[in-house]
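Read the structure below first, then the notes.
The complex is shown incomplete by one protein chain, all other protein chains being positioned as in the whole.
Going by the order they are written in, the chains are A and B; count residues from 1 in each one.
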Amino acid sequence: MKNISKRYVGVQALDAVDFEVHKGEIHCLVGENGSGKSTLIKIISGVVRPDDGSRIEIDGERFHDWHAIDAIHKGIEVIYQDLSLFPNLTVAENIALSQTIAQGHKFINWGEMRRIARKAMGRIGADLPLDELVEDIPLADQQLVAICRALTHNVRLVIMDEPTTALTRKEVEALFAVVKDLQSKGIATMFVSHKLDEVFQIAERVTILRDGEKVGTFASQELDDEKLTMLMTGKKLAYTRYTVEEQENILLEARDLSKSGNFKEISFRLHAGEILGITGLLGSGRTELALSLFGLNPAESGEVLIQGQPVKIGSVQDAVKLGIGYVPENRLVQGLIMQQSVGKNIVVTILQKLLNGLGMIDADKMEDSVARWIEELSIKVPSADSPVQTLSGGNQQRVVLAKWIATEPKILILDGPTVGIDVAAKSAIHDIIRGLAGQGMGIIVISDEIPEVFHNCNRIIVMHKGKFIAEFDTAQTTEDAIQDCINRAG
Amino acid sequence: MKRLLASYETFVFLVIVLLCIIITWVNPNFLTLENLFDLLKSYSFVGILAIGVLFVLISGGIDISFTAVATVAMYVMAVIIVRYGGNMLTAFLIASVIGIILGMVNAVIIYFFNIHSIITTIATLNIYYGLLTVFSGGKWIYALPTWFREFTEIRVFTLTNANGIEYGLSIITVIWFALLALAWLILRYTMIGRGIYAMGGNPTSARRVGFDVLRLQLFVYSFMGWMAGIAGVILALLVQTVAPNSIVGKELDVLAAVILGGASLTGGVGSLWGTMLGVALIAIMGNGLTMMRVPAFWYNVFIGLTIVISVSANAYRHKRKKKRAIAVEIE
Partner (left out) sequence: MNRKFSHTTILALVMIGILLLMWALNGSQFLRLGNFQSMAFQLPELGILSLAMMVTMLTAGINLSIIASANLTGIVTALILTRFVTPETTGAASFAIVILAVGAGLLTSAAIGLLNGFLIANVEVSPILATLGTMTLLNGVAIVMTKGYVISGFPEAIRFIGNGQILGIPVPMIVFIACAALMALLLTRTRMGVSVYMLGSNPTACHFSGINNASVLLKTYLVSGLYSGIAAIIMMSRFNSAKADYGESYLLMTVLASVLGGTSAAGGFGKVSGLVIALVILQIISSGLNLLRVSNFLTIAIWGGILILVMVINYVSEQYQKRRTA
């Protein structure tokens, strides 16, 4: 029985968490953002030191000084979310380098590197082109490269941090097969994930962290979706469904939009007051479609009509003028300018509205605007000048919402609006969205999470490989029906 | 990407061939062995510096202080051999040691204080150059020892041209080629070499995978310093005078050659072959202008145009590549 047990007292990040992994087990670590998951991983991998009073044991042997090199020697390997590969080096090099370094070689023997790489690939039955540069191979293959690299050492525990975020369903299945294969070879895997259905699919035991404390470790059979969510968040959520009376005003109509390599023959209508959900697997073209309506990825053929008038959306400026806003899926890079203040982030979309008679920005108008939106969206921030990066995920998203609502859009597209936000904040954001629809806006919500679209949209469209394949009226269907539709297509 | 880079280098190669054809058509004296050997000798200075700059660029940094380093190394070496005598070996040794030390200073500042390499090396350029000029009083050194002069004349093999003048492959060129070979071995066959590429490709990963980033930085900038030191001696050999202000100002020529050869400013990309092509391009343009009797002051215009066109073409190609990336496989 191989054990890693830890008990430590971390000031903010972790509080007296006991954690253990057994030999050859598949163990999942779940928790919301800020629950302490990444701190725990960093401690296990020796990158961060735990506080005094902590205890680290491997195979029953106690360690007082635990560094990254110790972790590697004991067979613990971490695959970070960014994979930590070298895009400008070949597959063979990426796989073999870390072992070559560990062995203290000064010179490179290319034949030896290839041998090491082939051996590692053989262990999981992967067949990757050794001489391709890593930046030229698809993401799923890159992940395999990262795993192979971990396998070149005598690894006994592989820690994977959110490995499935950018993978398609097929690729996720392939990854799980590899993990099971590792298990058969006595290698334990620790999975960190927030995708609950995957957790149930692959994990034997699940450890739940919340606010730096361990809520518990359970066998995965003991848990279900609801129970897990409750343990993760400590709250029982009551979802109410969103319904809309009549479909009046057609705000947006798309006819046969197509763009090669992106989407094909997309047609739909969006009414005022509606919340339309678009769901489907990753890689089905949802974001690409959204970006085309937003002017960043214009369609090659087809028509878009806004309030009955045909329009051309060739740029973001066009979209904004037409009253379309887009809350992007990558909040940190696309949605916010992290180092700048909350105030500046809010007004960046409405600078032309703040001009005075001379064409200069009116400082008072700007201040008033900022104060107004901070209040209306209940953004918790000590001052409008605080940098956005100091805010919590939920509050950051409110800033993004604020900046778009400030443009007084008619149509708002939200792509993954509650990703990485803890559950309580999630429902607050949903409330805001419903409020906006109530005011007559047309809303499109793109999301991976079926419960989210099911409870907040009155209509759901399923997208698959660039096409719309099904449409549901949420009042007359079930979550499972939608999930089935997606599974059958995939 | 390898293919793409290969095609970029092939493109540069074709441009060189084209230029050669044009120049030879105007002045047949261009494509003679004599001219070639001459070019190889006089451009070894730029060529050796380019090797050092390439290493720095691949590692993800940039260094524009190398001209000052070369100057200091060259000057101190000259003062010592004039005052105390010596031989070629000691000359190269002194210059190398000085170059390596000055290069290490750069590495230390960049690593320990986390200051971006362009700002650091702008500063050290001025510090080294300023101090040297002050301590040297701006004096030129003319009376170099005889053995110093004689070294320049050494040839690996000698031929005679129509007018009875001898020419051949200079030992200076051989030194350059030897350094090229050494650099190639380092980049391709040592852990340090791969480490430089790794660091340039993804510095955080390099650390995580176990590379000693401090050691790599020290190596890269010291190596640059070493190259600068040797290049300083070479320049002294070529012109047989040592002046404090002859090298500084030429940073961009060398940088241009390396960039034209395909090295990326962001790091992780670059090859010796490409760099040598870049140096060849610069050399041929310079020599070509002379051969075609174009007045010397057009030189900068041509180099400038070449840089602008080449970086634009590169950037444009990058833009197209991004746009064409396929997002979704449609059924």
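Simple rule for what comes next: a contact is a pair of C-beta atoms (placed from the backbone, for glycine too) under 8 Å apart; a residue touches a chain by one contact, two chains touch by 3 or more.
Quantities reported herein were computed from a predicted structural model and do not represent experimental measurements.
Across B:33, B:119, B:156 or B:182, the residue that sits in touch with the chain not pictured is B:119.
The missing chain, though absent from the display, is touched by one residue of A:309, A:339 or A:476; that residue is A:339. Only one of the listed residues, A:103, A:221, A:352 or A:476, touches the absent chain: A:352.
Residues 62, 109, 113-116, 118-120, 122-131, 133-134, 138, 249, 252, 255-256, 259, 265, 295, 297-305, 307-308, 311-312, 314-316, 318-319 are the ones on chain B that touch the missing chain.
Against the chain not shown here, chain A presents residues 296, 315-317, 319-320, 326, 328, 333-340, 344, 347-349, 351-352, 355, 359-361, 363, 386-387, 403, 407.
One rule holds for everything that comes next: only the chains that are shown with their structure count from here on.
Considering their complex, residues 69, 72, 80, 84-89, 93, 97-98, 100-102, 105-108, 131, 133, 135-136, 260-264, 283-285, 288, 465-467 of chain A touch chain B. Chain contact summary for the complex, chain B toward chain A: residues 1-2, 188-194, 197-198, 200-202, 204-206, 208-211, 268-269, 326-331.
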